[in-house]
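Complex shown without one protein chain; remaining protein chains in place.
For subunit A:
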Amino acid sequence: MPLHIEEQQKGHTLVLKLAGVMDYSTIDGFEPSIPEKTGEVVVDFSALDFIDSTGIGAILLIIHSAHEQDAAVKFTGLDDNIKELFDTVGVFRILESLRKRGR
């Protein structure tokens, strides 16, 4: 199953809706592009079926790219499996730490 990323710009908010499988076979060469003046990036996981460590690497790229542009990152639509995985590897701690740290 492929990965589909739908991007919607709503004012200063960029919504990235992830659908399908975000893994080693679908994410090769992923480079997030966050338009200038974006104040918030919302990543919507509600249509994502599976994510592996390579997919988490892509999420980290989004988090760090947004942070470099002073944009906040918010997750929506996380199911329990992804929540547990993100909690184990430390994704939420990274979000929290960058939020506190600012630029």
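One rule holds for everything that comes next: a contact is a pair of C-beta atoms (placed from the backbone, for glycine too) under 8 Å apart; a residue touches a chain by one contact, two chains touch by 3 or more; residues count from 1.
What we mean here is this: contacts and distances are computed from a predicted model.
Asker: What is the missing chain called in its UniProt entry, if the choices are "Serine/threonine-protein phosphatase", "Putative cobalt transporter subunit CbtA", "Protein kinase domain-containing protein" or "Cytochrome C oxidase subunit IV family protein"?
Answerer: Of the names offered in "Serine/threonine-protein phosphatase", "Putative cobalt transporter subunit CbtA", "Protein kinase domain-containing protein" or "Cytochrome C oxidase subunit IV family protein", the one UniProt assigns to the missing chain is "Serine/threonine-protein phosphatase".
Asker: Thinking of the whole complex, not just what is shown, which of A:Glu6, A:Asp49, A:Asp70 or A:Asp87 touches the missing chain?
Answerer: Only one listed residue reaches the unshown chain, and that is A:Asp87.
Asker: Out of A:Leu3, A:Ile56 or A:Val73, which touches the unshown chain?
Answerer: A:Ile56
Asker: Which positions on subunit A touch the chain that was left off?
Answerer: On the side of subunit A, residues 23-24, 52-54, 56-58, 60-61, 64, 87-91, 93-94, 97-98 touch the unshown chain.
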